[in-house]
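Every protein chain of the complex appears in place save one, which is left out.
Going by the order they are written in, the chains are A, B and C; count residues from 1 in each one.
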Amino acid sequence: MSTSPSREVEIDPAHAALLFIDVQNYAARRDGGEYQGLSGSVLEERYGFFFRTLHDSALPNMRRLQQACRLGRIEVLYTVIESLTRDGRDRSLDYKISGFNVPRGSWDARVLDEIAPVADEIVIPKTSSSVFISTNIDYVLRNLGVRSLMLAGILTDQCVDSTARDACDLGYLVTIVTDSCATHSRDRHDWSLRNNSGYARQRTTSDIVAEIERLTGRRV
Amino acid sequence: MSTSPSREVEIDPAHAALLFIDVQNYAARRDGGEYQGLSGSVLEERYGFFFRTLHDSALPNMRRLQQACRLGRIEVLYTVIESLTRDGRDRSLDYKISGFNVPRGSWDARVLDEIAPVADEIVIPKTSSSVFISTNIDYVLRNLGVRSLMLAGILTDQCVDSTARDACDLGYLVTIVTDSCATHSRDRHDWSLRNNSGYARQRTTSDIVAEIERLTGRRV
Amino acid sequence: MSTSPSREVEIDPAHAALLFIDVQNYAARRDGGEYQGLSGSVLEERYGFFFRTLHDSALPNMRRLQQACRLGRIEVLYTVIESLTRDGRDRSLDYKISGFNVPRGSWDARVLDEIAPVADEIVIPKTSSSVFISTNIDYVLRNLGVRSLMLAGILTDQCVDSTARDACDLGYLVTIVTDSCATHSRDRHDWSLRNNSGYARQRTTSDIVAEIERLTGRRV
Partner (left out) sequence: MSTSPSREVEIDPAHAALLFIDVQNYAARRDGGEYQGLSGSVLEERYGFFFRTLHDSALPNMRRLQQACRLGRIEVLYTVIESLTRDGRDRSLDYKISGFNVPRGSWDARVLDEIAPVADEIVIPKTSSSVFISTNIDYVLRNLGVRSLMLAGILTDQCVDSTARDACDLGYLVTIVTDSCATHSRDRHDWSLRNNSGYARQRTTSDIVAEIERLTGRRV
């Protein structure tokens, strides 16, 4: 690299991918496994902001983003919390401790209907925070020729953040699509984006949709 | 490790696993995808020894081994050549060059009926020779608490050999179950075992079955 | 794991290690390479809190922690930002973009004198945020038999945080030694610890020193 490289570069559509993180029934629906047993008032108190954000903006944005990538011929992948087994014995120690178990093939493991995978899209199950640590996604992305990686999903300050840092460390040009991510409070969302602004380019869904249109010459 | 460690140790059943490598329709049946288009005489000339070995000894041994592990409560896992996609775009460059494509969900990808997985057993798809290089199997085995890894399957001198070396490098106590492996010629089988005798303990299926019985106190 | 595992467990001294992260001239001294060219007033404004914290508490705590581990026969390791080359061509894309280059063998690469490595201690150079992503530390820790990993160093909310998450994902029982870490503001320090409390046990230096004494039966 003779010229000074920068993180503030547009995606290279021919070598780009969008990764949805943990946008699944387990965590993204009030009736998902993560919230089992919680009363309506606890749900509202702890997660009210989160579900409203998902419903009002983050999910609509994710759908728009997904459509733009598909029309722009950009690879769309998904990672979900899902064990390789029903009994979860293959989970990381961390998930065993935390009590997360999303059995293989369960409803909880499925990507939300709103952005359901189609055709031959790839879904990678994981049992850790960072998909780069506990799966072969780096190998897969390398084989797909991906250099620009866009991230969307949940939670902004947990799995999305871990994934952004690790992807960045591995040489991907990472873009966090800010309003296609959500977490439990605005403060947590904002703080996370402030904290990893040194790792990843940050753009809104509208920014990225416009970028894809401009770069591919397609209406998306 | 204060005492001198050795490779010639028996498995620790509570921390052991058996991994079947590539024992799938694609490669282990005359009508498998790998042999598509070959005439009967070419099949016999190049692969006659291989299929006879599978039929006469290797597969019966694999069944015996699998049964012993199941009865001995030892984890049985499988890895198969299988892309994450139907079009194979996620394959390694090597597989693209070699022309191997086993589409996700295809008949070619399925483990042979003779040793079909049951219940909650784990099957890990791969698109490379060594499952340790291109999948998260090390992470999975670590989570399962595996220290002793037994290998069976095909080909003795290709994927089994690569896997044995890499597992050994990663600290697993590796046992190659010699007569539960097969390759295209006796010479290739023998030479491979001679070449990696420094990496892995080598035992016959009968040896291992007896070992499991002795160590678990169960009839297997 | 039949009983419910927990993160709130004491270290296992025979299988524990302390890892100092980035406590090196480059980043931990006012005359370090990271601050080159900055005026005294800018240094004070942006990093005043950081250097005061290092001087007043974090470094003295790190020394205490290091001594306790050494006397308790617990492995002490270090990771530093350091390229494998003088020209930095081996750095991650991220470091090239960020402008971080700490040449091999430079003064900037050296661990601070205050906690200088002795004897046969291990120093692992890295050119990314998480030492787990860009080095073979997981392989090394596995070979050392480490299960409990204690983290100290800088910055609490950047490299320490990334490392904690990734170590946790990989099955280590992680303890962040809170007052042996430092970052640029109290808010950033506190927020980070709040954010990864689900990943890692958090203890003060005094807590850990007392724990080591109790568990090893040694005066440390």
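Quick note on the criterion: a residue touches a chain if its C-beta (ideal position, glycine included) is under 8 Å from a C-beta of that chain, and two chains touch if they have at least 3 such contacts.
Remember, it's a predicted structure, so these values are computed and weren't measured experimentally.
Annotation: of C:43, C:144 or C:210, C:144 touches the absent chain (contact as defined above). Residue C:87 is the one among C:8, C:31, C:87 or C:187 that touches the chain missing from this view. For chain B, the list of residues touching the undisplayed chain reads 1, 5-7, 92-94, 96-98, 128-130, 132-134, 157-158, 162, 165-166, 168-171, 173, 188, 191-192, 195, 198-199. Although one chain is not displayed, chain A still touches it through residues 139, 142-143, 170-171. Touching the omitted chain from chain C are residues 84-87, 89-93, 104, 120, 122, 124, 127, 133-136, 139-140, 143-144.
To be clear about the criterion, only the chains that are shown with their structure count from here on.
If you tally contacting C-beta pairs for each pair of chains, A-C comes out on top. A straight line joining the Cα centres of chain A and chain C is 28 Å long. Between the CA-based centres of chain B and chain C the separation comes to 40 Å, rounded to the whole angstrom. Residue positions 139, 143 of chain B each touch two or more of the other chains.
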